[in-house]
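Of the protein chains in this complex, one is absent; all others appear in place.
Take a look at chain A:
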Amino acid sequence: MNLTLKIWRQAGPNDKGGLHTYQVADISADMSFLEMLDVLNEQLNEKGEEPVAFDSDCREGICGMCSLMINGEAHGPEVTTTCQLHMRSFKDGDTITIEPWRAEPFPVVKDLIVDRSAFDRIIQSGGFISANTGSAPEANSVPAPRDKAMRAFNVATCIGCGACVAACPNGSASLFVGAKITHLGELPQGQPERWSRVVDMVGQHDHEGFGGCTNIGECAAACPKEIPLDVISQLNKDLRTALKNGH
């Protein structure tokens, strides 16, 4: 298939940037979206032009490195990551607009690459449990109720890609923070630091410059791991409990 691509090009963090139009021909429907961009970059290399910079790593939908706002949808039209999006989701002759995640705490490094260190700093502020090092404890020594374990596991699938922030009209990272709060808060190992965790993580979230949540729901629709909106409710509930108890 033949496609018209409108891609955000930006030489560096301080460059103004803008959308540039490119044509790609003979794209196979079996290619992944990133492979299609690889084809474009080979063309650009041959012409001696600067290739389009974009993030990717595992290319199997589990690392959270790839991003891209594709025709106004984070990770494109399917519920998956950009690397697992295939060109069969598009039609011959389509025009595809590709932009980086847009958020003040995710500054553009180059072209489609943004710096998501803000998420790392949120995790550092409380998204962990403190455990003594040594040999691994016996797996069943700390029993966890099945429903709680399942909920923790389901939201632990968050890969921190930032699609929630990219899709949110408020530029909020509440779904990401809520996923971490729920993941650790449902398990026995997460209890000792539960209340300081939520206060610290929300504080860091706000400090990074992410917006406030107004429960619009774009985040959950964009999430490639289908993290549900109720983690934000859990986040609010834990925060309320923590503040009430003086944390």
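Criterion: contacts are C-beta pairs under 8 Å (C-beta built on N, C-alpha and C of every residue); 3 or more make two chains touch, one makes a residue touch a chain; residues count from 1.
Heads up, the rule we're going with is that contacts and distances are computed from a predicted model.
J.: Leaving aside the chains on screen, match the unshown one to its UniProt name from "Autoinducer 2 import system permease protein LsrC", "SpoIIE family protein phosphatase", "MFS transporter" or "Succinate dehydrogenase cytochrome b subunit".
T.: "Succinate dehydrogenase cytochrome b subunit"
J.: Which residue among A:E73, A:D115 or A:E193 touches the omitted chain?
T.: If we include the chain that is not displayed, A:E73 is the one touching it.
J.: Taking the entire complex into account, which one of A:V52, A:M201 or A:A220 touches the absent chain?
T.: Touching the chain that is not displayed is residue A:A220.
J.: Which residue from A:P169, A:P188 or A:G203 sits in contact with the chain not drawn here?
T.: Residue touching the absent chain, from the options given: A:P169.
J.: Among A:A103, A:C161 or A:V177, which residue is in contact with the omitted chain in the full complex?
T.: Counting the whole complex, the residue in contact with the absent chain is A:A103.
J.: Write the list of chain A residues that the hidden chain touches.
T.: 6, 8, 19, 69, 71-73, 97, 99, 102-105, 167, 169-172, 209-222, 228-230, 232-240
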